[in-house]
Every structure is written in C-alpha cells, then in structure tokens.
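Yeah, one chain of the complex is gone here, protein chain that is, but the others are all in their spots.
Note that the chains take the letters A, B and C in the order they are written out, and that residue 1 is the start of every chain.
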Amino acid sequence: MLFSYIKGIFKGVGTLFTGMGVTTSYFFRPWTKVTQKYPENRKELKMVEAFKGEVTMPHNANNEHSCTGCGICEINCPNGSIELVTMFLVNEDGKKKKAIDKHIYHLGMCSMCGLCVKTCPSNALAFGNEFEHAVFDRTKLTKVLNKEGSTLKKGVE
Amino acid sequence: MTNEELRKKISEIVPQAVIEEQQYLTVSVEPKYFMTLMPKLKSDSDLALDYMFNVSGVDYGDALGVSYFLTSTKYGHTILVKQKTSDRTKPELETVCHIWKTAEFHEREIFDLYGITFKNHPDMRRIFLEDDWNGHPLRKDYVDEVNMILR
Amino acid sequence: MPFDIYDFSSFTGWIDASLRAAMSPFWTIFTEFVLLGVAFLAFYAVVGLLLVYAERRVCAFMQCRVGPNRVGPWGLFQTVADLIKLLFKELIHIKKADKILFNLAPFIVIIASFFALAAIPFAKGLHAVDLNIGLFYVMAVSSVGVVGILLAGWSSNSKYSLIGAMRSGAQIISYELSVGLSLLVIVVLAGTLQLSEIVELQRDGWFLFKGHLPAVIAFIIFLIASTAEINRGPFDLAEAESELTAGFHTEYSGIKFAFFFLAEYMNMFIVASIAATVFLGGWMPLHIGSWDGFNHIMDYIPPFVWYAGKTAVIIYIIMLFKWTFPRLRIDQLLTLEWKYLLPINLFNILLMAFLVLMGWHF
Partner (left out) sequence: MSENQIVTPPKDIDLDYQDYVINMGPQHPSTHGVMRFLLTLKGETVDNVQPHCGYIHRGIEKMTERLTYPQIVHLTDRLDYLSAHINNEAVCLCVENALQIEVPERVKYIRTIIDELNRIASHQLWWAAFGMDMGALTTFFYGLRDREYILDIFEETTGGRLIQSYNTPGGLMNDLHKDFQTKVKKFIKDFRKVLPEYDRLLTGNVIFTERSKGIGYISKEDAISYGVTGPSGRGSGFACDVRKIAPYSAYDKVQFKEALYTEGDTFARYKVRMDEMWESMNIIEQLIDNIPQGDYAAKMKAVIKLPVGEYYQRVEAARGEFGVHIISDGNKNPYRLKLRSPNFSNLSAINAMAKGHKIADLVAISGSLDLVIPDLDR
C-alpha cells in the first residue's frame, strides 16, 4: 500500500521529467526552428508548379491566346465564376467565327476546383502561382483574363 | 445471411413488404407495418441488424420517404428499409430512435430539412436551422428567392 | 558617492545621510518613501515587461518557433508595444456587474504582489524593509491576491468567470498550506524568519545542499505548490483557456486586463525570488565548504547577478512546467495537494526537525 503509493509518485515524476526533456531539448537546439519569415523571404519563396493560386490565360510573345470562346469552362464552373462575352469575327474566307471579347473571371467566387482548366479543349487556361490576392475593394477580384488587343493563336480551332 | 435468406426471413415478419434487389436488398414497407418490422430486425438473432449507418430522407415528388441503411456487425449483411408517406402537409412517421440511438439525430435532421414529424421521438426540434425558419429546404418545392440563385 | 556593487548598504546609507542633512526627519522619511515607491513602480513595469517577453521567447524556442522578432532588436519592444495597445483599448463596462468590486479587483491583485516585493533582498543591502518576520510577511501578503481573483470572478456577473474564481479560491487556499509548510522546513533548519539572516546563513553552502534530503523534497514541493499558487500552467485552472475561455478575467479589457496579466508575471517573479532566497542562497555566491580559492573567485561575481541568475533559472523551470504539461482537472488538483503534497510535507518537517535535533546537517 505505502510501497505502491511511493512507487506511483516516482513513476509519475519520471514521466513528467521525460516530457520536460523533450521541450528542453528543443529549447537548446535552435536549429530545429521551422518558422518562415514571410514578407522577408518573398524573393526566395517559390510556389510549386502545380500550386492553384488563380486561373490565368497564358499569352505568348505575340499577345496571342488559345481561347476559342467555346464556353465549356463557363458550363463546367460550379460557382459561376467564369463569364464569357463573345463576339463574331469575320475571317479571310468571309465566314463568321466565334471569338472571345472578354473572358471574365471572378476570383472571389472561385473555389479552385480545376474543372475549367481540365476541361478546356484548347488548353487555353492554366493555374497561376500568384497567392497574394488580398485587396481592399471586392470589385478588384473580378478580372478579365484575355489581355487588351490579344488575338487567337493560329491553328487553334 | 445471403440475400435470399434475408428475403425469406423478412417476408415472414411482414408479408406485405416489397423486396427488391439493388445494390443492397431493398425492403419497402407501408408505415402501418413499419413498427412490426423494425424492432424484429435488431432483436432477431439471425438478422441482428444492429448498426444503422445511414438514414436518408427523400422527397419523391408525390411522397416523402425515409431510407434506413442497416447492417449487421456480426454477419455483415446489409439491407435498406424504406417507408413513404404521401401526406405532404403534415407527414408523420414512427421513430426508431429507441432501437438505434443514432436515429435520434438523423430523424431530427430529417424533420428539419423535410418536415417529417417522427412520432414518439423524445426531442423533435430543428437541428441545423433556426427554430423560426419557414419551410423545409430539402423539399423539391422549397422556394427562397433571396438565397437560391437558379441558373 | 560610495557606490559598491558588492554591498549596497553603503549606497543606501549615503542617500539616507544626505537626505537627513538636507531636511527634517519627517520629510526625509517621506522623500524616501516616494523614492522607494517610484523605484518599485519602475522596477515592476520593467520586470513585468521583460518577463512577458522572456516567456514568449522561451515558449517559442521550445516549440521550434522564433517568437517576437518584429518590434525593435530581437523583438525586445514587442511587449512595450502590447502594453501601449492595452493602454489605449476601451474599458468595457459590464451591464449587470458590481461596478465597485469589478474595478477594485485588479488593484487588489496588483497591490498584493507589490506588498510581497517589499521584503525581498535583491542584493546585499538592497532591501526595502528587512522585517524580522520577512518570510511570514511574504506568505501572508501574497495570499491577499486570491481575494482579488475571487472578487473579479464574482463581480463580473459572468458564469465562466464565476467558475474560474471558485476554482482558484479552492486551489490557492489549499496550496497555501504546502507553500507554507515547505518553507517551514527551511525555517526549522535556519531558525529564523528574517530573510536577510536566511541569506547570511547560507554563506558556506546553500540550504538546498545543507539540508540533505528534506531540503530537496521541500524545494520540489515548493516549486509545485507555488506554481499552483500563482495560477500558472499546469495549474492554471482559474483561467483554463480551453475550458473557461479566460476564467476569472474573461470580462476585463484594456488596462485592467493588463493589471491581471502583469500581476501574474510579477507573482511568478516573487515566487522565484523566494525560492532563490530560501533554498539557493539569494544573492549569496556559490560557496563550497573550505574551497577558499573557488569561493574567492565566486565572490568576484556581483551579488545581484547571482540573485538574478538564480531567479531566472527558477523562472525557466516554472515556464517549462507550463509549456510541457497538460492541465490538471480540479479534483486531481485537490487530490495532489491533500493526498500527496500535504502528507509528504508533514513527514518532511518531522524529518528535518529530527535532523536538526541530532545535528546531522552541515
């Protein structure tokens, strides 16, 4: 009875010391720190390639994109965060052809599910790595993805 | 137990039950036979359906129904029991929460979202929505012009 | 000006003498009181802020973090910035609170810790009052703080606060016993309650080593019980942020909250000081029996450095407790006191008395 009482005390105190050993060992090993100092390390901070920051439309050097304005991304978006404003262009043969006027993207409504990027038949959309999206005005989250004066890439149907 | 044996056993308890084979053996019963069937399912030593792993409320359009998914932790067979009521204004069904305690919360959820009242339930209150919410959102005829945007 | 870092009595004596030469005895004492008050206020604020900073750094290092590092060099001014923020925050008045008691409570808590500070010898001759019942006085005034905590919980008219206050009432009153009895072990050995004399007696070895096993047991019990008495983790049941959100000070904001916060850290400092003074020799350098050369080298380190070092070690241990252990439950807390610490303590006093009677101590 008394023996088990004393044994219990020593055992308990022993477990407490093991616990304190863990924290103390970290206290004296400052190189185990994992903190990243964010605004300072902005330059070295590289997001991985697959990171889903926002939906972008890559343009090449001639300011050409590959969006044909088919509207599949708009249909597939679960949140309605993509809106297409299309127009009809007349090409050399005199045929009318659908093309985008504005590819509107509401970042504030996007949940990064990736369906628009995946289902795009001409691979016109891609995920960008930008992650600093905080703005003071919500309307700034509505973006036009195609650049001013951009045209459709040759050979993309 | 195989599905045939289950089918036989259940028809013995409630001969009026409609039994189909789908993913699980589906037993549809009328509400008036429901309480003769359900206690047996757990207490019968051959059936021993002691674990209710899901309760779904369904709006069939003309009727409101509840589906109970039951499995036996001893034998591993699974059945699906369904009951329907065609009364959409004041639907009432029997509770099973004294047989499977998990049904207590699930039935409160169904009451909240479908408006089916469960008789003899100890605590029939809304669980997710506020007490003064109008209507039952998961019904197909539920309208909310402000928050539901239809495209 | 006779300034000696090894003996402050010449310095304080010089101030006293020069004041007495300049004015009447009444005004001398009055000026000395004011000077002392100002000095203690400044000391209180500085030590409080430093301890908050130290705690944040220590826990950060234990948790593989950096801790405060933005405001000032190594984040040193972070706590100052926090204090300024707290000063500017709105003092929220609770609708059905007992206004007088609600406003009084933080002052009681902070005054109790001020009282205790008066009797602590910081270095040779650096001593506000050298009472002949110093130890008794410290124990007596430090238990006034519980009144403040109880009042804070009661007068906030909040259920969480009330539970926190009741918990802390039960806790502090029971752990007071263990603190007192564990100090009594050393009083039996030293034969005096005067803190300056207790320090002097440790000239040839600290009581922790002089008193054999009973002193070591008393030291451990004192650490545990005093951690409980100042409401710090793992005994922070009165605050218990995962259970009672903030316990007794849930409803306090702004500077009143800062009072509670500062008082908690000052109580930690006082407890560490007492432990250092009673068990580890206070400002007395480490002396080992007849090793004269060693003792001589140790004497070159100024007394207040010894005192600060010993206090810092004990503060570190108390912090280590908080950041390692889970919190106890209220019934376990009382079980620990009444079924473990108290019987061991009583037995320990008997053992020490026996040792002293037989003359088996150094």
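Heads up, the rule we're going with is that contacts are C-beta pairs under 8 Å (C-beta built on N, C-alpha and C of every residue); 3 or more make two chains touch, one makes a residue touch a chain.
All figures in this text were calculated on a predicted structure; none of them were measured in a lab.
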item: Which displayed chains the hidden chain touches across the whole complex; value: A, B, C
item: In chain A, positions touching the absent partner; value: 11-13, 15-16, 18-19, 21-23, 34, 48-52, 76, 78, 111-115, 118-119, 127
item: Positions on chain B where the hidden chain makes contact; value: 22-24, 26, 50-54, 56-59, 67, 69, 73, 76, 80, 100-102, 104-106, 109, 113, 122-123, 125-132, 137-138, 150-151
item: Residues of chain C (touch criterion as defined above) contacting the omitted chain; value: 59, 62-65, 159-160, 163, 167, 233-234, 236-237, 240-245, 322-332
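Methods note: only the chains that are shown with their structure count from here on.
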item: Pairwise touch network: line, ring, star, complete, or other; value: other
item: Centre-of-Cα separation between chain B and chain A, whole angstrom; value: 42
item: Distance from the mean Cα position of chain C to that of chain B, given in whole angstrom; value: 64
item: Rounded Å distance between chain A and chain C, as computed from the means of their C-alpha atoms; value: 51
item: Numbers and ranges of chain C residues touching at least 2 other chains; value: none
item: Multi-partner residues of chain B (each touching 2 or more other chains); value: none
item: Sites on chain C touched by chain A in the complex; value: 58, 61-66, 69, 320-321, 323-325, 340
item: Chain A residues within the chain C interface of the complex; value: 9, 16, 19-20, 22-24, 26-27, 30, 32-35, 37
